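The excerpt is restricted to a subset of chains, each kept in its original location.
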């Protein structure tokens, strides 16, 4: 859990409705946690996902890789740690890992690749890059 | 399960991710079933919820009342039956009941009140009323 | 927003994935907020919804009434306020209202009726009543 690769972290508590009949958080819900952490990270840089959408610029996910290490259960506390790097000209790669709290047990290791689109066409993320300090 | 009050019915199968740690469909998900059934009913009348939104007219829910009679479980089949009536000048009331299949056991009894808005302001649903045959 | 009828309050931030194509929080998700607030309220009284389930006692919702007053949008902050009273011998009624923050605009007015079941049969909530101070 070296801090150096992460530039943002956000704490959550598991909500019971996020658990499925196996009694653990349903796999898809981790993508919700990751998405919310990315959007809060962007907001911390002054970038609003929903406002960008209204302005015609959509940030989209083109690929996710998630390794499920250990399941979260009812009422567990956890942190989503997020780092970001550029890849090539137009792609952004979010490194996102989830750790249970307080014991820092690894829950999820994820890599999420994103791109910017306007009217469904890929575009250069432009000044987003600058605002993200990349 | 008198048919006379219903004008639309739609069959579903419970998906496992809709069940929570009690092993039954989570309460909120019944609202998803009811919403999907209403939208399919509207589509059967030539009315697209998402296209209306793009045109600036939003159909919104102002009140729901749901009696939970019996829970659905993994892989259960069920039907959502929907009826519709006008109430006053601008409100639409959907009568929506869910029955498990094939035994027709009552699962949910719901009344969903809706209205039309434009830019967040209530408006007369106009020709929707006509297209819905009300 | 008189405080006297509420005994618990919990703050949230809208997550973008909770919004639907109308750009507002999807109606069903308010039930998720209400459920999470009820469970946190119970936990504050030493009662774990998931542990009760493992012990064979399920707290279930038998009826919800929700008035939708004003929609929440991307990144809005809000509070769920919860009060609780007994109704008859075996029912618990949660009064749950949602207010946007910081302006306290009324978002949702809800009444959620619950009961306790063991193996699917209604049972007296027993010492839960005492622990809840009712």
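By written order: A, B and C. Residues from 1 in each chain.
To be clear about the criterion, contacts are C-beta pairs under 8 Å (C-beta built on N, C-alpha and C of every residue); 3 or more make two chains touch, one makes a residue touch a chain.
Not measured: the values here are computed from a predicted model.
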item	value
Homomeric assembly size (copies in this file), of which only 3 appear in place	4
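The rule is short, and it goes like this: only the chains that are shown with their structure count from here on.
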item	value
Overall pattern in which the protein chains touch one another (line/ring/star/complete/other)	complete
Rotation angle (°) superposing Cα atoms of chain A on chain C, nearest 5	180
Centroid-based (C-alpha) most distant chain relative to chain B	A
By mean Cα position, the chain sitting nearest the middle	C
Centroid spacing, where centroids are CA-atom means, of chain B and chain C in whole angstrom	22
Whole-Å gap between the CA centroids of chain A and chain C	28
Chain A-chain B separation of Cα centroids, rounded to whole Å	33
Residues within chain C bordering two or more other chains	32, 35, 50
Residues on chain A engaged by chain B in the complex (per definition of touch)	16-17, 19-21, 23, 26, 28, 74
Contacting residues of chain B [partner chain C, same complex]	21-22, 26-29, 31-32, 35, 50, 53, 58, 60-68, 71
Sites on chain A touched by chain C in the complex	15-17, 19, 23, 32, 35-36, 39, 43, 48-50, 73-75
